[in-house]
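The other protein chains are all here in position, but one chain of the complex has been omitted.
Chain IDs A and B follow the sequence of writing; residue 1 opens each chain.
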């Protein structure tokens, strides 16, 4: 038996690993969505990429498109919110919270980020996206304060 | 007693969790600062967001503003520097450094990033922001080399 078994025996950790991997996979999907929009809308950021669609390098295919920029902003917003979740979530799992309370945090965060993506890419009317963002941020703030109240060493 | 108690008994880890959570919370604040500037400067990135300020969708509210872009660049710079800190900092804490030495690294990093934000958003004259950035990057490089010298397996 190694000390690591302790982590893999903890339901809170297994739940954290599951939900963190799910939101990371969701974030990685945004790269493919960007590629898909770039190819269908025929707008590229790099001159060498235009060769994918035309036989010669074509300057006319360089530009920006509202839909591509929308997916890029959604991807960046994911980074800005999912990085805090995976970092603070790991510390939070180490503070040995109640399983039900931890699951509530992880599920609300994963759900809010999936809905955020749908609201952003689908351009749903506000405040759909705003509320989804707020819900995810609240989970991060809630976990942060529980971590700080458990471990504070300045 | 679980193996995790070993981590929660280590002062170095508690200090790392504290400072990592503080810089992550600071980074999350940038999202709200962006929203605040967007609402007061009345410039939005998405058409559906303009409804927050006007009764109908208003194309004139779409655009960029130097102050909003400044906060966005500051947020991205945070991501680019705080992600290395939380990742390498965790590995560094696992190498069981001296508490005083670890605290020095964590405090200098947190301080430099908070000052970086003040210098960036407040547009302080250079090299204020440059020095704050360099100080944070030096902490990351110092921890990276200590990690590599302790664990190198290629």
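The criterion applied here is as follows: a contact is a pair of C-beta atoms (placed from the backbone, for glycine too) under 8 Å apart; a residue touches a chain by one contact, two chains touch by 3 or more.
Just so it is clear, the structure is predicted and the values come from calculations on it, not from any experiment.
**Student:** Given the full complex, what residues of subunit B touch the hidden partner chain?
**Tutor:** So the residues of subunit B touching the unseen chain are 3-7, 10, 69-70, 73, 76, 79-81, 83-84, 87-88, 91, 94-96, 120, 123-127, 129-130, 133, 137, 140-141, 144, 147-148, 151-154.
**Student:** Which subunit A residues would touch the chain omitted from the figure, given the whole complex?
**Tutor:** 2-4, 6-8, 11, 13-15, 17-18, 20-22, 24-25, 27-28, 30-31, 45-49, 51-52, 75-76, 79, 82-83, 86
In the analysis below, only the chains that are shown with their structure count from here on.
**Student:** When the CA atoms of subunit A are placed over those of subunit B, what is the turn angle between 0 and 180 degrees, to the nearest 5?
**Tutor:** Answer in degrees: 120, to the nearest 5.
**Student:** Taking each chain's centre as its mean C-alpha position, how far apart are subunit A and subunit B in Å?
**Tutor:** Between these chains, centre-to-centre, one finds 17 Å.
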